[in-house]
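A single protein chain has been removed from this complex, and every other one stays in its place.
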Amino acid sequence: MAEYLDRSSDIGKLVAMPDDDMIICRCEEITKGEIRKAIHDGMWTMTEIKRYTRAGMGLCQGQTCSRIIKGMIAKELGVLPLSIDDNTARVPVRPVEVRVYGKGIN
Amino acid sequence: MIRYDVIVIGAGPAGLSASIEAAEAGMKVAVFDENTRPGGQLFKQIHKFFGAKEHKAKIRGFRIGEELLAEAEKLQVDVHLNAAVIGIHDFNSIAVVENEQVSFYKAGNLIIATGASENMVPFDGWTLPGVIGAGAAQTMMNLHGVLPGKKVLMVGSGNVGLVVGYQLLQAGVEIAAIIDAAPKIGGYGVHASKVARTGVPFLLSHTILKAEGEEFVTGAAVVEVDSKFQPIKGTEKHFDVDTICMAVGLSPMSQLLRIAGCEMKEMGGLVPACNEYGETSISGIFAAGDVAGIEEASSAMVGGRIAGAASALRDGFIMQGDFEEKYKALKESLNQLRQGMFCKENRGKTDMTATEEGIPLSNSLLEKGYLLEKEIIKFPGVKKKAGVHPIIECTQNIPCNPCQTACKFNCISIGENITALPVVIEDSKCTNCGMCVASCSGQAIFLLNEDSEDGFVSITLPYEFLPYPKKGVKGIALDRSGNRVCEAEIIGLRTAEAFDHTALLTMKVPSEFAMSARFFTL
Partner (left out) sequence: MRIKEHPILGTIKKGKKVKYYYNGTEMEGYKGESIAAALHAEGVMVHRYTSKLHKPRGVFCAIGRCTDCVMIVDGKPNIRTCMTLLKEGMYIETQYGISGKEVWQ
């Protein structure tokens, strides 16, 4: 799906933007600037951004911000959003209390 | 572990339809839904649906939900509510959280009908309480009877934005404006028109700049954008609103399919690669409804039926021949819904200038939400006739035809092609029964009596607001843009079970306003 990203390609300098302090990941309160910086630090996949910044790692598990972050990575790299892989989909896809999850299987 | 023949995930229009089809074939079916109420988004849809009779056209969404539910119950489909499916594991087994316990269920066939989630665009202040999704507004007002706010700015002019906008008006909420970054209204013209005629302005090529407020929304700032969607300095506008409602598109909720390992493709978000029966790359796992590609609830119902029937065929519950016959009819029904100006192939097309009939499309409709008088008279639903006659202001090729059958007196014709514009038959005799007005899901049909007495005409219009103006009341007639045109007197108000909560309001206006007065306000 995602095309091979040449990590040696130059994506230019990180230029500050007026809306860099805007929240992108609502749960973990990660800003646009933090995510843009992460991309320029070399985090070019959704998974890397998630692990590097915690964006998409909060209570909602990226339900709202994933799509936005995907668009941001694509924009910074100058590629189409569809060439960026989504975060890995994992069980559980809905929030579950650990108390319930740890109870064992019915 | 409990075993079923089919497990359906999601009790929305697609999931319920799939379960009905499979259960009808004799399969043991379970449906799982994380919500307390089944029906998915159907119970929030209080407008009449488009399409043909087999798509349940002119029936309101929540009633379709009730019908599907009753049907599923009759067929003894096992509906599990408050049951969130959290994963798909090997050999078609699913993990479900219900009653504070994780349970596993297994089935020969899985039909994933998890629907879609709303997209959001970030902007300054978008985390403030009072910035809500359009779905949230619908949930609040149509499920719980709670007003989302007093005054709303709607962001997005697709069908969701337009329909929810109208629903907000019906609930008694004021709409400051409907804005969209695109230069043209994305949804059906008829949906835009019924909002525009109440006086709601459309601001196309506008984007939201800021949600104002400290603790919650107290206002909104918007700005005009150029053709590259860049803000134009000096065009900022402010609105005093307490709610900003976001209707900027949907994405398929396909995580479960990805976990299962189905081959995916990009289509406005990841969707499973399916064959014509909705079966994914994994045999026995099907996808139906929005999760397989964003469409309307009507097509989701047909897609669900196809997947249900295909799973029945797969396990030998129906014969190949019976399936093929069924599939042919369902496919035909689906094809009908996938025609017209708004179909997938035409989405995003900017070079459409005329209808299938060759009539120029109205730019005013696409940019402001209403047709100009000089444009409307070119359409085949608008004819000058003696006595009472329908004026059909339906000007885009959309798959919908209830008006044709609503008229028992053959005044209206659409013909075989469901997307054709309705034609008012020249030598027909309208009986003023009003069925066409009430049956039009787009509220685009009016009855005009041009030979009323002493320089006045009467106009009958669909009206879905409370309180109903009483007979004899004097007020103001508004034109298609919501501007005041003249004084009007209510001379009739008709309600009937057959009209299904669309009241028919008849107002008397001076004859020169026969073709401009289209709404009434006090």
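Going in written order, the chains are labelled A and B, and every chain counts its residues from 1.
Keep this in mind: a residue touches a chain if its C-beta (ideal position, glycine included) is under 8 Å from a C-beta of that chain, and two chains touch if they have at least 3 such contacts.
Computed from a predicted model, the values in this text were never measured in an experiment.
Participant: Pick out which of B:Gly51, B:Gly133, B:Gly219 or B:Pro422 touches the chain that's been left out of the picture.
Facilitator: B:Gly133
Participant: Looking at B:Gln170, B:Thr198 or B:Thr405, which makes contact with the chain not pictured?
Facilitator: B:Gln170
Participant: Of the residues B:Leu147, B:Met267 or B:Leu493, which one touches the chain left out of the display?
Facilitator: Here the residue in touch with the unshown chain is B:Leu147.
Participant: Against the chain that's been left off, what residues of chain B make contact? List them.
Facilitator: These residues of chain B touch the chain that is not shown: 34-36, 46, 60, 117-118, 127-133, 135-136, 139-148, 150, 170-172, 214-216, 464-466, 501, 503.
Participant: Contacts of chain A with the missing chain: which residues?
Facilitator: 23, 26-29, 58-60, 63-64, 94-95
Going forward, only the chains that are shown with their structure count from here on.
Participant: Report, in whole Å, the distance between the mean C-alpha point of chain A and the mean C-alpha point of chain B.
Facilitator: Those two chain centres are 32 Å apart.
Participant: Which residues of chain A touch chain B once you look at their complex with the stated criterion?
Facilitator: Residue positions touching the partner: 1, 19, 22-24, 26, 32, 63-64, 67-68, 82, 86, 89-94, 96-97, 99-101, 103-106.
Participant: For chain B, which residues count as touching chain A in their complex?
Facilitator: Interface residues on the chain B side: 34, 84-89, 95, 97, 100-104, 117, 119-124, 126-127, 251, 254-256, 258-259, 264, 266, 269-270.
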